[in-house]
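Removed from the display is one protein chain of the complex; every other protein chain stays in position.
Going in written order, the chains are labelled A, B and C, and every chain counts its residues from 1.
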Amino acid sequence: MKLGFTPAEEDFRKEAADWLAGQMAGEFADIKGITKLTERPERRKEWEQQLAAHGWSCIGWPKEWGGRDASLAEQVIFAEEYARAGVPGRINHIGVELAGPTILTFGTDEQKAKFLPGIAAGTTIWCQGFSEPNAGSDLASVRTKARLDGDEWVVDGQKIWTSLAHVSDWIFVVTRSEEGSKGPKGLTFVMMDLAQPGIEVRGIKQINGDAEFNETFFDGARTAADNIIGAPGGGWKVAMGLLAFERGVSTLGQQMGFRNELDEIVAAAKANGAARDPLIRQRIAKAEIGLRLMRYGAMRMLSNTDHSRPDGAALTYKIQWASWRRALGELAMDVLGQTGEVTDGPAYEWGILPNLFLYSRADTIYGGTNQIQRNLIAERALGLPREPRGDL
Amino acid sequence: MKLGFTPAEEDFRKEAADWLAGQMAGEFADIKGITKLTERPERRKEWEQQLAAHGWSCIGWPKEWGGRDASLAEQVIFAEEYARAGVPGRINHIGVELAGPTILTFGTDEQKAKFLPGIAAGTTIWCQGFSEPNAGSDLASVRTKARLDGDEWVVDGQKIWTSLAHVSDWIFVVTRSEEGSKGPKGLTFVMMDLAQPGIEVRGIKQINGDAEFNETFFDGARTAADNIIGAPGGGWKVAMGLLAFERGVSTLGQQMGFRNELDEIVAAAKANGAARDPLIRQRIAKAEIGLRLMRYGAMRMLSNTDHSRPDGAALTYKIQWASWRRALGELAMDVLGQTGEVTDGPAYEWGILPNLFLYSRADTIYGGTNQIQRNLIAERALGLPREPRGDL
Amino acid sequence: MHFAFTDEQAMIAETVRGFFAEHATSARTRKAMAGDGVDRALWASFCTELGLSGVAILEDAGGAGLGLVELAIVAEAAGAQVAALPLLGHVMASQALAVGGGDRQVLGELIAGDTIAAYAHRADLSASGDTLNGTIEFVAHGGIADCFVVTTNDAAWLVAADAPGLTVTPLTTMDQTRPYARLTLNGVAGERLSDPAAAISAAHNAGFVVLAAEALGGAQACLDRTVGYSLERVQFGRPIGSFQAYKHRLADMMVEIEQARSAVYWAACAIDESSDEAALAVHAAKSFAADTFFRCAGDMIQLHGGIGFTWEHDAHLFFKRARAIQTLLGEGAWHREQIAAMVFGDAA
Partner (left out) sequence: MHFAFTDEQAMIAETVRGFFAEHATSARTRKAMAGDGVDRALWASFCTELGLSGVAILEDAGGAGLGLVELAIVAEAAGAQVAALPLLGHVMASQALAVGGGDRQVLGELIAGDTIAAYAHRADLSASGDTLNGTIEFVAHGGIADCFVVTTNDAAWLVAADAPGLTVTPLTTMDQTRPYARLTLNGVAGERLSDPAAAISAAHNAGFVVLAAEALGGAQACLDRTVGYSLERVQFGRPIGSFQAYKHRLADMMVEIEQARSAVYWAACAIDESSDEAALAVHAAKSFAADTFFRCAGDMIQLHGGIGFTWEHDAHLFFKRARAIQTLLGEGAWHREQIAAMVFGDAA
């Protein structure tokens, strides 16, 4: 058990930090500090291509596919330095962190050659189509249909909460490909080009006034027969593997974003005197503790090589960060007081802390609600009986 | 809507307060301030007989049965003054508040004549046998058997959590009288004299070191055939009616006990400086608010004459006070600090506040756990689907 | 002692619930939100048709001569629909005018709905005589008010919105159903109220009760709507309301709401009956009901899943209203500190 980094790793940290700082002070200074996922997508695609051009796009991937074969420690370091430098989050994070690893794990050699270069290069942006209006947290209830028509899959149905679909190029969709199948059986994992007449993307405005999420409608949308991952009807296994990738190194970058938010709150409290309030001080301390424990929880998760039993740190991570951040949003508003409830100008657009307050209500819902997380923990880690399904 | 009392009611308050204060300063000064249910039972029986002798035993009962036909307001006032005077809680509270009202509502004239005078006079102390080792919160799983043998019921089985059985004279027992019956059907509500060889009472030591609760074993215990309330097999209805009596005027007396506990905490905080701690001050304020809202919740409950729909204040009362008091126990200890964790003398016996801390862990369990309360609220008040039973 | 509505109160409750449910629709509220945060037609019918805009004002001052219990009934119903109305400022200003010796003609206009008032308080506002200088932040519905009751801790004035030296700056506000404005007073002449202590006390007590009652109505609406959704929405082949964890969360909401209900009507009664519990009761009611509403509105979002955090769904209207009520007229911690000072007999 060791927390520190080696001198070589610290050298790597300096190299990464220097390069990122140089970019954020130079050519890409105009995007430094952007926090909203929806802000300036075109310019951010250019940035991600710049990352790729300098070998920083997917450092944990094999060299063969545009990565660096970076060690775990190096990935941890890069994620931290990336966020510390004020670089905006990856607009292609679904491609880099979900679609790419899924193709690397489950894809054929042809699929790797076809899709990985575009992801690594930052030229093909991906989004995911899992949730449906009547299957929010319930992947086994998917109704979007896929049928093989000659050498193409034809897809009909509707997905929802397709984050960033409006700036993406490709989407991977969980479909029901066997008519009459129920539950996890008969699902197929289909990859589709978004730029076609059979697909329509409509933004969903959120309570913070922004529109990161979308509804995506499929009406006779088409893709080549070999654009599926895994076997037809074998989509459940792929989807489950993909969800596991969500708990990777990227969490550390996400945490650095949280750090920025907590720092903003601390600065606001110092500025307006809330820092003298013992009640606020206790909550700030709790927030600080929670953030540190998230970091070390992620470290445990990443250091764990015993995959023979459920990883407690990994299984509890989603509910931990989501609940923490929602509480952080409330703390932010309590520090700001009524000042946090007004904004300059006529538009309903919020600064970082009020936006945190509003947006964080979604954190405990998307990607599996807190309720679903508790079911997973109870059933997978604690071995408690499964919830009965009404129709199975 | 009116909170105040009439001048006549205030006169009644003065009369009750004066009489109680006189007793507590005079003949019964030796029991003033006792809070533990198990302390000095014999002397407290004498006190309850004194209450009866002066017409204060069951003031809400009809005059015919030893009561005063007191109005709701008078009952409220008496309960408050009773506790305010530092009089110990009724050792026969099961008799006065549960058995008596049940017999008044569901009993025959013969049963009224046989049982009510002893309860009113404080000469017959009652306890209840509902829970069983395998049916803690689940009355429908009762296994204790009753069978009619000539002109007597014969009872075999075991009850648990029979509060104060060791100082009681009679017990009412929910039994399964129809062999092979399941759930709420086939239950019979039997009244039995405890002083017989077929019944054995064993104390259960609690985490505070005290033993208020018991296990009660029935081995061929007998009672006359007509000592049942309601019809044979109709015990469920009676038991449900009886549970409703638990939410009566007695809650206000209980609250006055809570008031004494909160006052002790406030005094301790003033004495040791915790009263200057803003975190403690917030919690004290919350406790004060909670206690007031309990009082006004009880007032709403008692004032409610619309029985056509579930009474929200009544249905939520148990979980409200139990959760409040458990939190009060934690507050007490946080005010006391480590001082609360030690006691004088060699015996494991605790003062009012540490005892509150330990004992209150039981409050959210007995009389229907918080989990059961939430089920009841969700199903009865909110109309949500019932929990499926495994075996029904 | 009878802590339940009288028949008359029950009738008022039924009437106002029906009124707001019919008129204060989501569509109308959203239209007001996109504008200046007030549904003027709704306010007009509230004042003229319902006749309850002076509910807790003495009859000889032009009101209905009822009490804060009836006011709470009205505010609870308005809160249940998150109605975009200048009710808070109206009640506080008209209470101040009615008991503080204010202009009876203006009071009449307020009750008639011809004039809209807002209430603006700043303890340390600079006043030399009746000439006022300084800034007052977060004045609810200040942007649309025709006049203001302006108070410090010991003085109160009536100020017209078009008074020379007064600048009113509307602010984009999180709760778009009750937008705030900033008042900048630069040598503004105020019309002094003769009994400021009575005015301020009546205004604040009424304000606390209105906010607490709005919170109660809002919280109950969050519960009711979420229960309704939970019986319709099917996940994993079952209505989500059949999942025990979901049921328990709704039950917990109800436990809080029932306490909030006791708190609101206790506070209203205590003031109406001049009980010595009144001060404690209003602090308890305001803080407890506001927290209950916030919790219920947060739970409403959570228990609706994805749809709950869309703009299209009404959950965010409740959520933002709840947040605003928490900070209006003193945050929860401040109210609880007032209670602690009463309990300990000190003022820390």
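Heads up, the rule we're going with is that contacts are C-beta pairs under 8 Å (C-beta built on N, C-alpha and C of every residue); 3 or more make two chains touch, one makes a residue touch a chain.
Small disclaimer: the values here were computed from a predicted structure and weren't measured.
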Displayed chains contacted by the hidden chain, counting the whole assembly: A, B, C
Option from A:Leu98, A:Leu187, A:Ala269 or A:Leu358 whose C-beta touches the chain left out: A:Ala269
Contact residue for the chain not shown (choose from B:Lys63, B:Lys185, B:Lys205 or B:Arg276): B:Lys205
Option touching the unshown chain, where B:Gly248, B:Gly290 or B:Pro354 are the choices: B:Pro354
In chain A, positions touching the absent partner: 1-5, 9, 72-73, 76, 266, 269-270, 275-276, 278, 281-282, 284-286, 288-290, 292-293, 296-297, 299-300, 302-305, 312-313, 315-316, 319-320, 371, 373-375, 377-379, 381-385, 387
Contact set of chain C toward the excluded chain (per top definition): 243-245, 247-248
Absent chain, residues of chain B that touch it: 131, 134-138, 140-141, 160-161, 204-207, 209, 213, 277, 279, 333-334, 337-338, 340-348, 350, 354, 357-358, 361-362, 364-366, 369-371, 374, 387-392
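Just so we're on the same page, only the chains that are shown with their structure count from here on.
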Chain with minimal offset from the mean of all protein Cα atoms: C
Relative to chain A, chain with the most remote C-alpha centre: B
Between chain B and chain C, centroid-to-centroid distance (C-alpha), Å: 40
For chain C, residues contacting two or more additional chains: 239, 242, 333
Residue list for chain B, restricted to those that touch at least two other chains: 278, 282
